[in-house]
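A protein chain is absent from this complex, but the other protein chains hold their places.
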Amino acid sequence: MSTKNTPATRHPATRHIVSINDLTDREIETVFDVAQSFLRELPDSHFPYRIGRSTKIASDCILASLFYEPSTRTRLSFESAMLRLGGETITSADPATSSAAKGESLADSVRVIANYADIMVIRHPRDGAVRLAAEYSPIPVINGGDGSHEHPTQTLCDLFLLKKKNKRLKNLKVAISGDLRGSRTIHSFVYALARFGATIMPMAAKGMELPPHVDQRLREEFRCQMVSGKADGKGDGDAIDALYVTPEEPHQQSLFAASELETNADAVGKKVDAVYVTRFQKERWADKEQSYPKIDRKFLSEPKYSDASVMHPLPRVGELDAAFDVDRRAVYFEQAAYGVPVRMALIALLLGLKGKSLHKFTGGFERPKYPLYDQPRPIGIRCANKNCIVHDPMETQYVRNKFYVVKTQSEAECKLRCAYCECDIEDFVVASRKNKWFAADPAALVRADDQHFKDLIVFAKAAEAAEAGFHSRRAAAEPKPARRATSKG
Amino acid sequence: MSTKNTPATRHPATRHIVSINDLTDREIETVFDVAQSFLRELPDSHFPYRIGRSTKIASDCILASLFYEPSTRTRLSFESAMLRLGGETITSADPATSSAAKGESLADSVRVIANYADIMVIRHPRDGAVRLAAEYSPIPVINGGDGSHEHPTQTLCDLFLLKKKNKRLKNLKVAISGDLRGSRTIHSFVYALARFGATIMPMAAKGMELPPHVDQRLREEFRCQMVSGKADGKGDGDAIDALYVTPEEPHQQSLFAASELETNADAVGKKVDAVYVTRFQKERWADKEQSYPKIDRKFLSEPKYSDASVMHPLPRVGELDAAFDVDRRAVYFEQAAYGVPVRMALIALLLGLKGKSLHKFTGGFERPKYPLYDQPRPIGIRCANKNCIVHDPMETQYVRNKFYVVKTQSEAECKLRCAYCECDIEDFVVASRKNKWFAADPAALVRADDQHFKDLIVFAKAAEAAEAGFHSRRAAAEPKPARRATSKG
Partner (left out) sequence: MSTKNTPATRHPATRHIVSINDLTDREIETVFDVAQSFLRELPDSHFPYRIGRSTKIASDCILASLFYEPSTRTRLSFESAMLRLGGETITSADPATSSAAKGESLADSVRVIANYADIMVIRHPRDGAVRLAAEYSPIPVINGGDGSHEHPTQTLCDLFLLKKKNKRLKNLKVAISGDLRGSRTIHSFVYALARFGATIMPMAAKGMELPPHVDQRLREEFRCQMVSGKADGKGDGDAIDALYVTPEEPHQQSLFAASELETNADAVGKKVDAVYVTRFQKERWADKEQSYPKIDRKFLSEPKYSDASVMHPLPRVGELDAAFDVDRRAVYFEQAAYGVPVRMALIALLLGLKGKSLHKFTGGFERPKYPLYDQPRPIGIRCANKNCIVHDPMETQYVRNKFYVVKTQSEAECKLRCAYCECDIEDFVVASRKNKWFAADPAALVRADDQHFKDLIVFAKAAEAAEAGFHSRRAAAEPKPARRATSKG
């Protein structure tokens, strides 16, 4: 039996899809090529999109569905996809009837269920939960939605629909409406849009704007430029509040440099290629009775929407008028139909059943390789997002305080990004174990060489560092502590 | 993508089984022929009825189970049937862990899940819910029980048992005991019995008689004659309360005409072929502690029951004595065993896997073709049954005010039958959009030609019509409204 249970090193060859950014652009295109090969387009004009069980290539394989939150379409479309591939499924769809009801950690559940299946899809109410699961799993783990973090396979379906409708993925203009804060679907979607050079028009419900860490990441990592204020009048003349404009080749490994970008004035007035509507994620908000934008035929009667595909990840609960269903721009049921071939493709590639395998790609979005700050709990700073998996009492023994050190504007500044939920922390103090001092100097993490980096420990506040026995670097340079000791003695 | 989402026209070729009356007599016989071919009768004298996986004919097909109410036997027997056919299943068995928990409408759920499967079985707490689902589904939908409306596949199992035991379906005498009001199983069953010329002996628990709309439909559409009072003394001399006697060829398209029928005196004294026991449907009654008839060996000791098959759709909760299980007349577990081959047959025929296909039959019970009154909500009269799917808040945007105009005794009278739950409304007022009058004249719907029929709108009460701006036809002919206006002016 393995004695190496340390997550990070245990199963280096296994690929997991937790974030849409775990896939490179080229991999996404590969998923779509394979999905197209599984798509059976029927001649029936009434319902032209369906797929048959085109293959038995997964006939020796089992998919485990592990859902800690309600789901119908994600779970059933994954299971349908596995069955259409010729495989089988085992399902735990209700946390109340699973071992989680007995208090078992996700980390343990994953390690056990990995013995029963060949691939696993997980949904969980906590942000970053599926990243934790992936750390412990020897078989591929797919994120079926984790808290408000990401929902990458929904984004794959969305992109596939956009590609079918527009014959391209590059340089689209997409409006996104509703709860941009709570919707994990939106978070995966905007990263992907930015990577393919889209112009993103946020139309958030009040107080439900994109979360700061997503907004900043769009600007910094994906090189989006924010354009606010009035439109240029060339289009329909509407006032716009804001627009993310991405250059055509956004995701170089170079860092954000605003001055390098020119405002793409065309983007402002351009017609909208797609309107993406999302429901109010009641389960993630305390105030259940907020006002919420409603998209209907009247809203969509503006000329700029005349050719827009109207998309929705579903379920909808009133924010998208059912009377619109008969409009030619209503593509949400077609969008849902692509769930099966796209997920068939992803499963087949993760299991290496199609000649090609995602395992052979170099792995993940070609994002900057940030240094990893990694400390066992309960030492030092913890993720500030209260819904992050690191704060789940059942996972206490299985999570670590892990953050990517992300450089910001200048090379001399940085912030911490939680390795699980990807929320950022900008203010913190850095301490040296060896020297016993601390300082409100985030950039110390950037300046340190490998040797010093391991010596550093981060605290949320000066008071915490002090309580842990560290001295302020400034204070340490003064003789006060010694004096105090003397005066007391 | 289809731009024609209007339910009625979208998928004209798809057959759904929502009511037992969606199958013709000939189709029912075909289902039984196919079911017999799937039945493996084992030589083991201890448990002679079982089926093997006789075929792989459905090996490319997926059944979706969509259950919004508790079920074990219906769901598991459908799934077992699909697996025995070589197919696969996907299951949503708990509304609390499905997208319904997020507030999704059935109409949306069905349109999405139709992309994941080839055929669907639905159970729902609302009467008529599965008719709504079928309107939106491009794949065949089978009713696994909807509210107190119908449960047609249970009836198929029941009829199959009756045919095996009696070597015929025609002219049986069947007693039905218990909750005849709340039991959807009973409703489907009595329609089928009447269609095959049965004599039906209702033995309802107090206050749980057949619902008025079922009773009337038996008499009118299925030409049952009600015989009440004392029996003729030829049998065991018992007093009888009521008996539905059906002529041998009941379901002509001609209407009810009591005078044409002669009382079948033989039916009264004849021995009972089957006693059908049902449980108290606690979940559908406010008063959970009603008295309820109990069927046991003593009850069944009367000579007229000496050869009766004792049937029960199960589960039972005390109304059928377990001590009776060892009696040779106890056939309820055999009845349950037929669930698999009968459902295998229905699935195979709906999918066209057996050479023949239900799609090729002319469709449905050869019932009268009633005109359809169809108005979008919220205009005019609504179904009076509060448990009808049209009153489900989640379906508001997806249902219409749809009623069949059913002629009654004389050709000049009619009532409205809800197209979803099949409950009737007899009193209503009819208004003319063009002329702006209304009148308490239901027969106006019958008298109108096609052109005028489209002009008519129905209200539940005169007050509602008046509120909507219509004038009483009589009042309109008088000068009063004008006078009032004048006096005010």
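Just a few scattered comments:
The chains carry the letters A and B, assigned in the order they are written, with residues numbered from 1 in each.
Simple rule for what comes next: contacts are C-beta pairs under 8 Å (C-beta built on N, C-alpha and C of every residue); 3 or more make two chains touch, one makes a residue touch a chain.
Source: prediction; values computed, not measured.
Looking at B:Asp325, B:Asp374 or B:Glu467, the residue that reaches the missing chain in the full complex is B:Asp325.
Only one of A:Asn115, A:Ser291 or A:Gln451 touches the absent chain when the whole complex is considered: A:Asn115. Of the options B:Asp94, B:Asp307 or B:Asp441, the residue whose C-beta touches the omitted chain is B:Asp94. Annotation: of B:Ser71, B:Gln375 or B:Ser432, B:Ser71 touches the absent chain (contact as defined above).
For chain A, the residues touching the absent chain in the complete assembly are 1-6, 10-12, 59-62, 64, 88, 90-92, 94, 96-105, 107-109, 111-117, 138, 397-398.
Although one chain is not shown, part of chain B still touches it, namely residues 45-50, 52-53, 67, 70-73, 75-77, 79-80, 83-84, 89, 91, 93-94, 279, 282-283, 314-318, 321-323, 325-328, 330-331, 333-334, 336-337, 339-340.
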